[in-house]
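Of the protein chains in this complex, one is absent; all others appear in place.
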Amino acid sequence: MNVNIAAQINSVLAALILLTAFGLLVQRRIYGLLHIFAWQGLFLSISTAIVGYTAGLHHLYISAILTLTLKVFALPYILYVLIHRLKIHKEVEDMVNIPTTMLIGIALVIFSYHLTAPIRELSTLVTRSTLAVALATVMLGLLMMITRKKAVTQIIGFLALENGLFFAATSATYGMPLVVELGVALDILIAAFIFGIFFFQIRTTFDSLDLKEMEKLKEED
Amino acid sequence: MALLTVLGVSLIAALILAFVGDRRYAPEINIFGSAATFAASIFLALQVYYNGPMLAGHDFFFVDAFNVYLSVLTAFVSMTTALFSRRYMRHEREHGKVGRSGMRFYHAMFQLFIFAMLLALLTNNVGVLWISMELATLSTVLLVSLYRTPSAVEAAWKYFILCGVGIAQALFGTVLLYFAAERVFGEGSAGLLWTNLSQVSDKLEPTVLSLAFVFFMVGYGTKVGLVPLHNWLPDAHSEGPTPISAVLSGLLLNVALYALVRCKVLVDGATHSHKAGYIMMVFGLVSIMVAAFSLLRQKDIKRMFAYSSIEHMGIATFAFGLGGPIATFGALLHMLVHSLTKSSIFFTVGHASQMHSTQEMSKIQGLIRGNPLVGWGLMLGVIAIVGMPPFGVFTSEFLILTAAMKDAPYFTPFFLLGLAIAFAALFRKVMPMVFGKAPDYQRRLKAAHIPVFVHMAVMLILGLYLPSFLSEWFHTAVRLLK
Amino acid sequence: MMKAYPLLIEGLQVIIVLLGAPLMVGWVRMLKCWLQGRQSAGPFQPYRDISKLLIKDIVLAENASWIFRFAPYAVFGATLMAGSIIPIISVDLPLTATADIIALVALFAIARFFTALAGMDIGTAFGGMGSSREMMVASLAEPAMLMSVFTVSLVSHSTSLSHMAHTVMEGTLMLRPSLAFALMAFVLIAIAETGRIPVDNPATHLELTMIHEAMVLEYSGRHLALIEWAGMMKLFLFSSLGIALFFPWGIAVADEAMMLPVALIALVAKLALVGLLIVLIETRLAKMRIFRVTEFLGSAFLLATLGMLSYFMLE
Partner (left out) sequence: MTLLPLGPVFLSILLFLFTAAITPLFAGRPHALVRVSFLLSAAASLMALAGGFFAVSNGAVDTMTLPIGLPDLPFYLRVDVLSGFFVTVVSLLGLFVSIYSIGYVKGFIGQRPVSTLVVFYCLFMAGMLMVLISDDAYSFMVSWELMAASSYFLVVFEDEHASNRRAAFIYLLIAHIGAVLILLSFGVIAGFASGFESFNGYTFSAMRSSTITPAWASVAFLLAFFGFAAKAGMMPLHVWLPEAHPVAPSNVSALMSGVMLKTAIYGIMRVTFDILHISSWWWGGLVLVLGLVSAVMGILSALMQVDLKRLLAYSSVENIGIILVCLGLAMIFASFNMSVLAALALVAGLYHVLNHAMFKGLLFMGAGAVLHSTHERNMENMGGLIHRMKWTAPMFLVGCLSIAALPPFNGFISEWLIFQTFLLSPVLPSPVLNLLIPLGAALLALTAALAARCFVKAYGVVFLGHWRGAHQHGVHEAGLSMRAGMLLAAVSCLLLGVLPSFVIRWLDVIPQTLVGGTISLSAHEFGWLWLTPVSAGRASYSAPIVFLGILLVVAVVYMIFHARKTSIRRAPVWDCGFGKLTNRMQYNSTSFAMPLRRIFGFLFGIKEVARAAGDPALSPMFMDRYIYHLKMRDRIWYGLYKPVSDASFWFARRVGRLQHGRIQIYLLYSFLTLIVLLVFA
């Protein structure tokens, strides 16, 4: 597989990741969100593996495997179990309506492209054009967190944001050093545990996972 | 060796306490662990003092004047906080606010948190710095929700999400930094080592670095509690157990600012402009102003001092942004003295709220008559924190303000306004609590007096006499951060 | 001998002040009687009044403290001290250098301070009212007075009374607007300070209008005699102060022993004229309401300030 083809495949994967990011933004059903999230993880993992193969960097395989296990299997599974156990409503409500969100999302993609333009010029890597997508994914994840009302969807948005970061790491620099990658993965794992605990805590204290319950601490009166 | 002890003891203590944290002797283990860490950190500091900056563990650790004093500070405050938490947590346990597992969790996470902060300070790897910052957040998230009250859970959730998102942006910044470094160093860990980066910072690509700085600013700025990224801070401080508030305010914010400043040095080196400095100054100033005005309307005592922390972090950020030898010196000193003062305030605040079974300030009265130590401790703490001599905060604010008058005179009116409002707000609230007659619902309490005394003494000494080794360190750090 | 001469003049002046004051008051009263078509008791009646009071026993208010008893002496002492400073017959008195115009004003202020305290001391509404009003008048008159004499001292570059008199005397006779303003202010103030109509009425004890008399209502015997005497001296001194500041011609200069009789005659003539002026004012005008006094004194203050300003602007 020569570099050119790898780059093309990578671009396709990047497009898919962007698509899934938008999918997360517009998806109303919660299981649907989980599926899309898992797909995004899969694309990310494949992309990492391909970059690792092309660049001959073997530690990227480890990253890819980590991504695969964490983002494709473990986290969606944990979330699935939690949602099931906590009997969370299947429908997801948005704060802002979906067309508006999409428009904002598109604007963010353009903005990311504009921002990464100078970096693209500098880079010599095959993956350089995908940095914009990575940044866009980060921003879309953030946008998702802002527009969603449920604790679970916020977490999914947060994880999507992390995916974007991960993608940025591989696309801009062929991955961070292994120590860092491992550490990041560990942190994500701990975070997953913590939000798991949190769901139960929230659930027991508020009888709901709706974030509306958690607006008591404020300065207004 | 000292370095390994510094990091290892707290990690081991965390592991031990995870199992025995609910026993009667657990607080002693906690104290012992922190004391050992502190002793080791002093040893480390002596090494650095005599031998200069050192690299260790295959360049994985780097100890210089900047981070060694923060490590000693971290170890010291964690030790005094551990001392304080012995009495404080016993009281909480006796009043049924925490269970056995809660105590275990508390002790283990306390040590883990200390470990994370020390790792963040001592590591040479910018990536590991990020990881340990995240670890520090994660270890305290569940401590904030320790009491399981609705507001505690809410506060913890906000802390978790906001800091999580914030720190994720810092990761993006790290990626960009690595990207820039790779072009100089090529593939591998070398590109993330701060010692390497700082040597070649002028070769790094300025556009990338200024972009990276934005992400660092937003990311670590969230943890520093800079406005408008600060919203988690008052919630988390007010709802968690007081020892945790003390270390969050006193230490975590410092460490986050440390991370930000390390990054700023690289960016400045690359861009040869003062842009990062200006961004920091604006953030600092906005934080000072917003925190000061927010202080005016507080009802909850811990929330109030949380805002005061925002204000002081704003001051330090402003000073680092200002740059120049005197302002940077002032900023370094400010981090030190703010941390000591604020944690000591939180100690007394914790006791005060225990005495009245509430954190509502209108119900806390007559502290001096009820418990002179707590009352005077709080009063003097507030005097110190608002920047009155002979306490250390005055010294740093003196340096920062005079330097600001020279380099950024147009900012000083806002600075002055913020300081004045904060002063008025704090005193307005604290005076009725400290003075006056003790209400009948006030409880007698055995206060943990040693930590308060020790902090007060150190604050006083630093206000009147800055030891020469400290100032040498600061001067070295100033040269480093130039 | 060189030393003795000024001392002699000083002694002479003190005697003139002590003895001339009742005479002047008697003269004013006599003139007033004539103008109002009454029969007068002659110019020497004040002497008789004072000596009568001196003989009488003292009836002291129950609550009176030592302040009340000390005040007449202080008032008398301060006034007499003032009398020994103003150049009345000679500009070269040994004591003129002791105190200048500012000190002179302050000496009168001492007298007033103690009178007002005495008014408060007995603990009646009258006394308090008198003190309050007296101090009100004073608080407006005193600055106006200072402003007025300051104008003169600006012209003469001095605050020393003899020096000021010298300057005005030796200066060419010219119309200075500043001095004119100052003189007008001075006349108004002198009226207020000496408690004459239209500010105060020395002849009445009508409660609601009186100022000075309210304060000294409880005095009797020699205390009253001292107060009355001091009051007379005050009138005399203000008149001669005005003369010394604005019309000093005729006052003797140093080492001109021959000039003394001339100076004395000039003084008598001038004081007689002043008395006439007072009587004219008092018969022409009615007493003002107490709060009109502020306007009266305000205009005096204004005039004095105008005098000073016009010195800076016009001269």
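Chains here go by letter, A, B and C, matching the order in which they are written, and residues are numbered from 1 within each.
Methods note: a residue touches a chain if its C-beta (ideal position, glycine included) is under 8 Å from a C-beta of that chain, and two chains touch if they have at least 3 such contacts.
As the structure is a computational prediction, the values presented were derived from the model and not from experiment.
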Omitted chain's touching partners, listed by label: A, B, C
Per the touch definition above, residue among C:L107, C:A165, C:M210 or C:M232 touching the missing chain: C:L107
Of B:V214, B:I244, B:I315 or B:A448, the one touching the omitted chain in the full complex: B:V214
Listed residues C:I86, C:L146 or C:V168, member touching the removed chain: C:L146
Full-complex contact with the absent chain, from B:V184, B:V200 or B:M388: B:M388
Residue among C:M24, C:A116, C:V199 or C:I227 that touches the chain left out of view: C:A116
Residue ranges of chain B at the interface with the undisplayed chain: 157-158, 161-162, 165-166, 169, 210-211, 213-215, 217-218, 222, 227-229, 231-232, 234, 275, 279, 290, 293-294, 296-297, 324-327, 368, 383, 386, 388-390, 394-395, 398, 401-407, 409, 412, 416, 419-421, 423-424, 427-428, 431-432, 435-437, 463-468, 470-472
Positions on chain C contacted by the hidden chain, ascending: 54, 56-67, 73-74, 76-78, 80-81, 84, 95, 97-100, 102-103, 106-107, 109-110, 112-113, 116-117, 119-129, 131-133, 135-136, 138-144, 146-147, 150, 153-154, 157-160, 163, 207, 217-218, 221-222, 226, 290-291, 294, 301, 304-305, 308-309, 311-313
For chain A, the residues touching the chain missing from this view: 95, 111, 115, 139, 142-143, 145-149, 154, 211, 214-221
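In this section, only the chains that are shown with their structure count from here on.
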Other chains in touch with both chain A and chain C: none
Taking each chain's C-alpha mean as its centre, the one farthest from chain C: A
Averaged-CA centre spacing for the pair chain C and chain A, given as whole angstrom: 100
Rounded Å distance between chain A and chain B, as computed from the means of their C-alpha atoms: 30
Length of the line joining the C-alpha centres of chain B and chain C, rounded to whole Å: 77
Sites on chain A touched by chain B in the complex: 57, 115, 118-119, 122-123, 135, 138, 142, 145, 151, 154, 158, 161-162, 165, 168-169, 172-174, 176-177, 179-180, 183-184, 186-187, 190-191, 194-195, 197-198, 201-202, 204-206, 213-217, 219
Of chain B, residues touching chain A in the complex: 125, 127-128, 130-131, 134-135, 138, 141-142, 145, 148-151, 153-158, 160-161, 164-165, 168-169, 171-172, 174-176, 178-179, 182-183, 187-189, 191-192, 205, 207-208, 211, 234-235, 238-239, 294, 297
